[in-house]
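A single protein chain has been omitted; all remaining protein chains appear in their positions.
On to chain A.
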Amino acid sequence: MAFDTDPRAEPVRLSDRVYAILALPAMAFFRLFEWPLRFLQRILGIGAMPYVFLFPNLAFFGIFVITPLILSIGFSVTGGTNLFLQDRPYVGAEQYGYLLECGNHLDPTTCREDRFWRAIYNTGTFVFFQVGFMVLFSLITALILNREIRGRGFFRAVFFFPVLLSPVVVALIWKWILLRDGVLNAALVSMGLERILFFVDPTWSMFWAIFVSVWAHMGFYTLILLAGLQAIPPDLYEAAEMDGTSKERVFWRITLPLLWPNMLVVIVLALIKAVQIFDEVFVLTGGGPGTATQFIVQYIYTTGFANQVQNFGLASAASVVLGVVLFALTIVQLAVTRRKDEG
């Protein structure tokens, strides 16, 4: 995690009135536990109190994160359509074999489970372009918003707000624009061009999947880069101006090298998010046309839950494969963040 600024650097305060409204029931609630916990402290001793405080959170972790994590291995080595593990026959590595077996791994049509491989290749294409454009546009936006422009606060809000929109809302906003009779096609027709059926054409569908997800999440990465830009000491720029250094040179020699740690964080975070793409694209294109915009998470969802025959084993095996990829990326992320915090 990137704690690049001290959380207390810029103190934020809830308005007193909101605080008062929320505080009353909260205080009543906490007071309710006053006696039971005092009693607990008396019998267990103060040394046990940290465990008492940690218990609820760790119990949730145990039930909803660690247990599933272990079970997922169990699912991936058993077959059948039963959800309950004790009723599932052990099949060893069969699920993985089925998933990974290909005549030629570069050609999904030769794979036994071609949908999985198509999903992998689609995700690869998506990740490559989405992360590329995401980094490019959030960098440009951050550089521009870092300048002394009139109405900077307004412009920042404009680029940031889609981050808060739900994926369903984002997808519907754009679907409404891109439909056959949508406003974009109206614009094309009025310019004398042909209508384009965006969601019938595989390339256009992929393009809009990438475009819409960049549109929706760019503000988040812009914000990280903006924080990085503002941390660059202004005297460096002043010195460069004194020397009459050109703006281009200042960018390549000062801004970019000093921003690079933040750029790395942005790239890795964007990668981790992009590999798990599902929500917006699922609502926007439904994975179509055909399987043109079907990604790994949608493959897992469809195989495990949406299909008529719920193949939990195959879905789990695919999850484990995705998990391994994410784990590798997270290790990179931790390394990058650590280097940034130390440097």
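Just so we're on the same page, a contact is a pair of C-beta atoms (placed from the backbone, for glycine too) under 8 Å apart; a residue touches a chain by one contact, two chains touch by 3 or more; residues count from 1.
Everything below uses one rule, namely that contacts and distances are computed from a predicted model.
Comparing "Sn-glycerol-3-phosphate transport system permease protein UgpE", "Glycolate oxidase iron-sulfur subunit", "Electron transfer flavoprotein subunit beta" or "Cell shape-determining protein MreC" against the UniProt entry of the hidden chain yields the protein name "Sn-glycerol-3-phosphate transport system permease protein UgpE". Here one chain is not drawn; of A:91, A:165 or A:236, the residue touching it is A:165.
If you put the hidden chain back, the residue from A:128, A:260 or A:327 that touches it is A:327. Within the complete assembly, residues 1-14, 19, 27, 30, 33-34, 37-38, 41, 46-47, 49-54, 56-58, 60-61, 63-72, 74-75, 83-85, 140-141, 144, 147, 149, 155-169, 172-177, 181-183, 185-186, 189-190, 215, 220, 223-224, 226-227, 241, 244-247, 265, 269, 276, 278-279, 283, 286, 297, 300-301, 304-305, 312, 315-316, 319-320, 322-323, 326-327, 330, 337 of chain A touch the chain that is not shown.
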